[in-house]
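For reference, the structure is listed below as structure tokens.
Note that one protein chain is taken out, while the other chains of the complex remain in position.
Chain lettering (A and B) follows the sequence in which the chains are written, and residue indices restart at 1 in each chain.
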Amino acid sequence: MDCPSDTVFILEDVNLFFGSVPILTDVNITIRQRSITSIIGPSGSGKSTLLRTLNRLNDHYPTFRCTGLVSYCGNSIYDNRNGSVDVSRLRQDIGMVFQKPCLFPTSIYENVLFGVKRLKLRPKSEFYEIAETMLRAVFLWDEVKDRLKHSANELSQGQQQRLSLARALACEPKVLLLDEPTASLDPKSSEAIESLILKLGTRLTVIFVTHHLEQAKQLSETVIFLSDGCVCEWGGVDAIFSCPDKIMTQQYLAGHAS
Amino acid sequence: MTPWFLGISFLISSSLAGIILVFLISGSLPIFEKYGWEFIFGEEWYVGETYGALPMIYGTTVVTGIALGIALPLGIGTAVVTSEVVGRRMRYILKSVMEIMAGVPGIVYGLLGMLLVTTWIRDLFGLVDGNCLLTAGLLLGVMILPTVMTLSEDAIHVVPNFYREQAYALGLQTHEVIIYAVLPQAIPGILGAIFLGTTRAMGETVAVMLVIGSLDRIPDPFYNLFAPAQSIASKIGREAAESIGVGLHWNALVALGLILFGMVMTLTWLAERVGWTGRLQ
Partner (left out) sequence: MMTSVRGRGLVGRFWFLLTMLTTVLSVMLLVSVVSVMVAKGGAVLTWEFFSQPSRSFGAEGGIRSQIMGTLILAVGAGLISLPIALGTALYQSEYLSLRFQSVVMRLIYALNGVPTILFGLFGYLVFGLYFGLGISWLSGVLILAMMILPTLVVSIREAIESIPVQYREAGLALGMTIPQLIRTVIIPYSFHGIVTGLLLGLARATGETAAILFTATTFFGVDLPKSFNEPVTTLQTHILVLSQEAVHLSATSAVWGSALTLMVLVFCFSSGALVIRSRFGVKV
């Protein structure tokens, strides 16, 4: 789907609840196309919840509620009055990678193609080519090309995470959500993911959650800082890191630096 | 509670299966010495004259097959709905119903079959007699349904949630998530449930005995499910009391038991091969 304007996501007066507990209130942010945005904040501040709101993954928690306007490419994605939102289609447009690499207990090859195959996005004849392209894109091809049929669980954590990324990319998403993608990885694998994020940011809209401030600083153009149940501050990376407006942001940044 | 007591208990429990096997083998030796393969492939059973087990083997296989034909689709379908579709409360209710119903004694199904189902089947299909393979299979199917369902549900429910989330995040719809991301991982457990249900059906005595018609003959034509027949367990149940623990008749019954044991153990072994180590009910 093509985005008519420059903004991919617009959130206006959004409130997120689990049951009657407000997790985030009064969220007002916009996210530009082909930009890299990071979400930071203390743990439990609702980073994952916010991220998962964007592809409606929270729907699978029965108590989750969302009010306000969340629009993706000009369409309100929670406005389901006439059943007009095709959630499955929305999620095809929005790839996601989780903190813990989650591979299905099949081969490496099958895992890369999992989405493509199930969604019948491409003809069968292109499968091998897609697998190769995607694995190359995440710098995994050379490491696994001789054992594509092996179980994906043989791979190291770092490789698994890159494979998860390849699987998401194979569906040709316009947006990529990553929830602490490097949190369970060793430094070297983290580096690989980081450089991938930078590379992908030139053609996709990337939004990632992290608790490495350094990572947020280096990779993202925009930073969203969550704290105490609201978006405490958001804006350009330089503004937030060099002269944060709010005391809370200052404290958080300082606390992490020391 | 001193260790020697533990050791003795342990020895008893771990050797019982073996002791029973030895008992079955030694008890059936005379029959196999006299008839050899004829016993297994023989189609006639006249006490004092000839003993052939084929009709009973056939009957056991067919009723078990019918039972699975009913219990598998219903049980696994219900398990999927219980684990993946309905809410927590409903799941709890359905699970409880199934766990409780898994304990309904075989004799209760036998009674229901004998006094009700046979007449229904008779009238429904215009038969002379409702005691037949189909009736026995139907009853067994309902009997093992809760077991198949609740153990399959266990297997489906333990699939970690992040697989579902991952599949949803890729854009799969609920049914696709279940089919492609959840069920493949539950297969060992589901197979275990199926094997356990199958062994239950195979070994069931009274529920079958009362409705199968107890005719030691392979139906003609063999696919005629409306014909009366006989199963191994039912045969033993009918005749064990008459044969007093000695003589060829007894040996023949024990040999039937050995065949049944072999069938069941093959399934149990298969269940373990697929990695099933669930609870028992």
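Details
By our rule, a residue touches a chain if its C-beta (ideal position, glycine included) is under 8 Å from a C-beta of that chain, and two chains touch if they have at least 3 such contacts.
Predicted model only: the values in this text are computed from it and were never measured.
Considering B:29, B:104 or B:215, the position touching the chain not shown turns out to be B:104 (whole complex). Residue B:7 is the one among B:7, B:36 or B:184 that touches the chain not shown.
Touching the missing chain, out of B:53, B:140, B:186 or B:210, is residue B:210. Per the touch definition above, the residue from B:31, B:159, B:190 or B:236 contacting the chain not shown is B:236. For chain B, the residues touching the chain absent from view are 1-3, 5-10, 12-18, 20, 23-24, 27, 73-78, 80-82, 85, 92, 94-112, 114-116, 142, 145-146, 149, 154, 157-158, 173-176, 179, 199, 202-206, 210, 233, 236-237, 240-241, 245, 253-254, 257, 260-261, 264-265, 267-268, 271-272, 277, 279-281.
Everything that follows uses one rule, which is that only the chains that are shown with their structure count from here on.
Chain A and chain B have Cα centroids lying 49 Å from one another. In the complex of the two chains, the chain A residues touching chain B come out as 55, 57, 60, 62, 88-92, 95-96, 98, 100, 102, 104-106, 114-115, 118-119, 164, 167-168, 171. The touching residues of chain B, when paired with chain A in their complex, are 87, 162-173, 176, 180-181, 184-185.
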